[in-house]
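One protein chain omitted, others in place.
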Amino acid sequence: MTQQAAFEYLRHGQAPFFRLPLVDVAAPAAARYRGADVVLLGVPTDAGTTYQPGARLAPWALRRVSALVQSYHATSGVDVFATLTCRDGGNVAFPPFDRAAMREAVAGEVGAILGAGAAPLVVGGDHAVALPVLRALRAVHGPLAVVHVDAHLDTSGPDTWGDAWHHGTPMRHAITEGLVAPGQLYHVGIRGSWASPDDATLTLDAGNHIYFIDEVVGRGVPRLGAELRERIAGRPTYLSFDVDAIDPAHAPGTGTPVAGGLSAREALALVRALGGLRLVGADLCEVAPALDHADITAHLGAAILFETLAAMALGRIHA
Amino acid sequence: MTQQAAFEYLRHGQAPFFRLPLVDVAAPAAARYRGADVVLLGVPTDAGTTYQPGARLAPWALRRVSALVQSYHATSGVDVFATLTCRDGGNVAFPPFDRAAMREAVAGEVGAILGAGAAPLVVGGDHAVALPVLRALRAVHGPLAVVHVDAHLDTSGPDTWGDAWHHGTPMRHAITEGLVAPGQLYHVGIRGSWASPDDATLTLDAGNHIYFIDEVVGRGVPRLGAELRERIAGRPTYLSFDVDAIDPAHAPGTGTPVAGGLSAREALALVRALGGLRLVGADLCEVAPALDHADITAHLGAAILFETLAAMALGRIHA
Amino acid sequence: MTQQAAFEYLRHGQAPFFRLPLVDVAAPAAARYRGADVVLLGVPTDAGTTYQPGARLAPWALRRVSALVQSYHATSGVDVFATLTCRDGGNVAFPPFDRAAMREAVAGEVGAILGAGAAPLVVGGDHAVALPVLRALRAVHGPLAVVHVDAHLDTSGPDTWGDAWHHGTPMRHAITEGLVAPGQLYHVGIRGSWASPDDATLTLDAGNHIYFIDEVVGRGVPRLGAELRERIAGRPTYLSFDVDAIDPAHAPGTGTPVAGGLSAREALALVRALGGLRLVGADLCEVAPALDHADITAHLGAAILFETLAAMALGRIHA
Amino acid sequence: MTQQAAFEYLRHGQAPFFRLPLVDVAAPAAARYRGADVVLLGVPTDAGTTYQPGARLAPWALRRVSALVQSYHATSGVDVFATLTCRDGGNVAFPPFDRAAMREAVAGEVGAILGAGAAPLVVGGDHAVALPVLRALRAVHGPLAVVHVDAHLDTSGPDTWGDAWHHGTPMRHAITEGLVAPGQLYHVGIRGSWASPDDATLTLDAGNHIYFIDEVVGRGVPRLGAELRERIAGRPTYLSFDVDAIDPAHAPGTGTPVAGGLSAREALALVRALGGLRLVGADLCEVAPALDHADITAHLGAAILFETLAAMALGRIHA
Amino acid sequence: MTQQAAFEYLRHGQAPFFRLPLVDVAAPAAARYRGADVVLLGVPTDAGTTYQPGARLAPWALRRVSALVQSYHATSGVDVFATLTCRDGGNVAFPPFDRAAMREAVAGEVGAILGAGAAPLVVGGDHAVALPVLRALRAVHGPLAVVHVDAHLDTSGPDTWGDAWHHGTPMRHAITEGLVAPGQLYHVGIRGSWASPDDATLTLDAGNHIYFIDEVVGRGVPRLGAELRERIAGRPTYLSFDVDAIDPAHAPGTGTPVAGGLSAREALALVRALGGLRLVGADLCEVAPALDHADITAHLGAAILFETLAAMALGRIHA
Partner (left out) sequence: MTQQAAFEYLRHGQAPFFRLPLVDVAAPAAARYRGADVVLLGVPTDAGTTYQPGARLAPWALRRVSALVQSYHATSGVDVFATLTCRDGGNVAFPPFDRAAMREAVAGEVGAILGAGAAPLVVGGDHAVALPVLRALRAVHGPLAVVHVDAHLDTSGPDTWGDAWHHGTPMRHAITEGLVAPGQLYHVGIRGSWASPDDATLTLDAGNHIYFIDEVVGRGVPRLGAELRERIAGRPTYLSFDVDAIDPAHAPGTGTPVAGGLSAREALALVRALGGLRLVGADLCEVAPALDHADITAHLGAAILFETLAAMALGRIHA
């Protein structure tokens, strides 16, 4: 980091993602994201959380600690922010108690990003934010391949909680609304108990793949990554990363922890393994700062966002 | 505590409020609360929280630490659980993302308690739970005197967040729906910044009273209590206690903390000062266990519930 | 989870293990556990702790978070609570400062469980609770194979602390009282420093096996599991799981942490690897909630209990 | 708060003090603060801390939680941000290991603020930041009255730590450099142990006043405030507020806590009592976020900043 | 603090109480404490704790933070360590599971201190350590006046927990064994619920005094202190300070917290108010470091110890 860059950051006293320029949020939608390759967009909501809430404050926490991240990814050999023009797009704002308004606002803002030719990197909020992102991407790119890293399948319906739009449901809608290409939804890191084998019926019947945590670990992340790249090939791809895919030891700051998940290293390697894909968008969800300790979940979340950007940059370089 | 009582509690491994018997929640509404004087009822929701959520888990936390409380209130000289037949009424259950369903379910369950001739002591959840409780009480007792202990007026409308039912709104509805008797709403412990003086217009125009924290402290809790008792006299009275009335040092486990509140001692004395009133119901809201440290907010919350029961018992004894 | 099951749990406001029915603790011993296959029994004591105490409150913490666990074990393909009739047996109650009374009460209650033909799943408390459980099991099943997962050998005598019954001693008694079959005590996860090589003399002279953590990891849990199953074969087997076998990163909530232990995943896999054995009882000890962060030790503990139940269910299915 | 104001804040995803506009930090010094009445300026340093460091991160923490503060001070009846044009001036940037550079940079930036006719409200950082602020103020306003709220006298010399510029020394320099007017330094909240009575010699010999915590409490904050206003009268006045003046229960997030300090209420009342003075600048120092719990110190710090602004606004109104 | 004193402390890397010299613990009892006026003695036990344990580690925590305390008590004008020759006497060592051995060892060591003409300042450990201290003092000084600062009466018998020696019982034994002079036991800070009015029968029948927290606060600590000094007059006096007398906000690090206690300031003032008495010994008990936050309970505990020493020094000066 040059002294100039460091001092500029310190001088402002603000905390944009990765010390990036903030877009002019007051500009017309058509101009707002012009020239950007990737826009980081916060969605401060946890209105769809079934157990411990708190993810609404994640965008601020992730911005704050992301200031420690620099531009060069040493093991990939890519200068991320030199390769991609990245911007902090601010947050989506919406009436916080109206989840339909949230979905509409997110879809609209992501649409504006896509309209500018940029890719959205969405920072939740709970996982319910993934649905409107996928809808907006589907409208532009057609059905997507989705790499869904999570402890849970997120294909729940309204059976238990009388609601079809909470944070356990986005992949159900992604399947039933045709947002994912047939058989191109990959659930990675699944574990924990289910109500019954029927929990997996919807996604398995759609031809999708479940990689339980044991399989991820048993085969090793690199081989899993190779398989994903081969299966997905050139399809437009979305990465949806629920931080509870990671073991609670490495990511305590989340609301529905499940013992026995990915280590931080495996999580980062998994994202890195997507480097050859055509990533058209991504999200990181479910970081709950109030449950964190010493910012370890936030630091890991920022590292995942950086790996995602590096994977996008590699796609750009290799394209 | 007798060894028998202690061992019985330990043996069950459960944590009912104050080690009380649990009602038969499967019994018909008419029979469920029969014979009870007071029913403690949990409402596990924080769907109406504007800042840090987490109050949904308060009923379990308060039950757990309430096991340390015994029956005899030494300074009042009243044996609370010998004077009043108290029961743990369990929680109200409802689809967690449907706040209208919450209001309906709470109103229904409190109605059942009142139908059995008992008084509800409701344990939130966020402060949005107070509205349906007040509605149910109004239906039985007519317009109420309400002692509203809080850092905030809770008379917000939909202006800011586009929603009229969040945890900053119950007293608005209480006024506009005629749940409180004219001029009989007492806001105690108010502090912090407002948008404008208009924040108080609705309640002041209705003839209600605002006791800012400085006035509470300046006059002293006993004199304030005497004034409240005089003003309220024999009216049916509801105590609505938002734990953020208390200073964050004494009650860190809450979602919208405001510096400079009541001490724990003042909070307890305030409830004790209501001892001569005709308390027909009460609530304690906004305890957020994940933000607590060493259970100090939970222990204080349980002490407030016990003081409320003691005040009710005194009302019974003196009646 | 059906809405009915979820709401029933929420409605009661209590926290039985895994939302299971509580036995009638007031019923005569002969009837108390009738019809159960497995009884979860809390033993709230830490009177035998040598360093940081606090495990006395573990039964409540583990009950509370176990509510998130559902019935179907996806990777094993077993519906645990459909296969086994499980019950929350409450806690054992005893004068808390009388450790001999604890041992007697635990042995008695486990005896009652065994008398009903059920298997005990004991939730400590510190590890001193394992001895009376083993005694009761020995009386019914004869000498046992014991899989002892721990950072420590727990074969201490009175040399250091002038006491033969603290939480570092149960395996000494298990050997000297003949509770374990010759050579059938398997210490898994051992690490840290010792006073001298003599620390292992008693158990090695008895023909038992020490699997240091490096060996567990070097060979891999599945192969270790296979070896254990082969060595133990059809013997009645007891699993004694001290949560400090797990690395402090994954299980900070324990009183004698030792750096460098099992990961959460390895811990769960280790229990799963016992699936083919004839498990006649098990314990999970040394969870200290006050030292935990964000309940991660508690959630992991509940997952270990669920894996233990799944292993028992597999034994039932395969029997 | 209007929805527009709320959404604008949420939309940007940044955290300027009190949701205020950020000055153009790249503008020439002469233009940077033009039109402002008060500029909030962060100084992220703790290089002068003698015990637990961490105050370097306070400016970000205080900005973040200050978003909850609104404009109207209800008990004073003043609309703070309508009365005063306030700006977030960003932070001062300097080589972090060069404390002389810090002093120079802070004096320069405060000079620029004063040059624009604005008053600086400085947010430390440790208390060593007060010295350059006082120097810059002295250059413009001449010798000042200083209300120094602190547990410590901060008149140490190099005797103990071989350094004359650490956070325990600013008031020594303020006296010896003639930054304070004769006898116009008021130490408020002093307590704890000293090396010897000589600790107070320098400041007492200069005719200054020490208000030990017992005197503050014994006389009551309002009367103490009246005395300060009378003694200071129309002099240009500086408020230097070390958060460790407050009791560790109310402000745990600080590096040299001393038991038995001001309550949050007293701290706020103390600042309010300065309302009639001619406040030409102020600071709040020694908030250490990593030692805080549930942001209670940060929330209190933001409230103190707001009270300071309200006192400045009152001065403006009454002038 | 002189640089020499500071560096000497830093150089050793150890943490004796108040940076005092450690006695030669290996010296014969007769020589061990020779020349000391006061000996600080740790008793690392919590084997008598009824709820959350952890006080066994208090002596190390209190030693560690006491390093920040200096010698001169500014408001009393006494140089404590110049007036009294104070020593760190180390801890009492005993088999940790044998509470009778603890009592014997503590009584013996305190006897040795008294034999050297010094006063013991005992640092628990839970409150069960007070009994052997009182016994040893009684043997030398005859029946004592005891100022017992606590939330609880500590006059329990074996009724509830089947044990007569736990941390809720020392004052029962003090009364029944004649360790206190008739009517000279003063319980200060009592609050919380009781099983029945009978909880107070033993101590009231013995003519002792209960100062409920409300009375302490209502009358003010100085007047209460004056009354105590008048009632006790020249009697040999013991101060037994259970840290749970203090409000959990100010002292969260304790095992049986009771809401609504003394503030830190009141606690310190209360000890200071004993300055005129003939203090022949004192204890501070029930600090539980694992439940503390940011060491605030430990810092307060060290301040209480320092006030106790200052009160002893004043007694010496005035004698």
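Going by the order they are written in, the chains are A, B, C, D and E; count residues from 1 in each one.
Everything below uses one rule, namely that a residue touches a chain if its C-beta (ideal position, glycine included) is under 8 Å from a C-beta of that chain, and two chains touch if they have at least 3 such contacts.
Fair warning: this is a prediction, and the values are worked out from it, not measured in the lab.
Touch with the chain that is not drawn comes from one residue among C:W60, C:F97 or C:W161, which is C:W161.
Among C:Q70, C:N208, C:S263 or C:T308, only C:S263 touches the chain that is left out of the view.
Mapped onto chain D, contacts with the missing chain fall at residues 46-50, 52-54, 56-57, 95-99, 101, 161-163, 165-166, 290-291. One chain is missing from the display, and on chain A it is touched by residues 1-3, 6, 68-75, 77, 79-80, 247, 249-250, 263-265, 267-269, 293-296, 299-300, 302-303, 306.
In the full complex, chain C touches the omitted chain through residues 51, 159-162, 190-197, 199-200, 212-214, 217, 247-250, 252-253, 256-261, 263, 291-293.
Note that only the chains that are shown with their structure count from here on.
With centres set at the average Cα position, the gap from chain B to chain D is 38 Å. Taken residue by residue, chain B touches two or more other chains at 3, 6, 95, 161-162, 247, 249-250, 263, 290-291, 293-294, whereas all remaining positions touch fewer.
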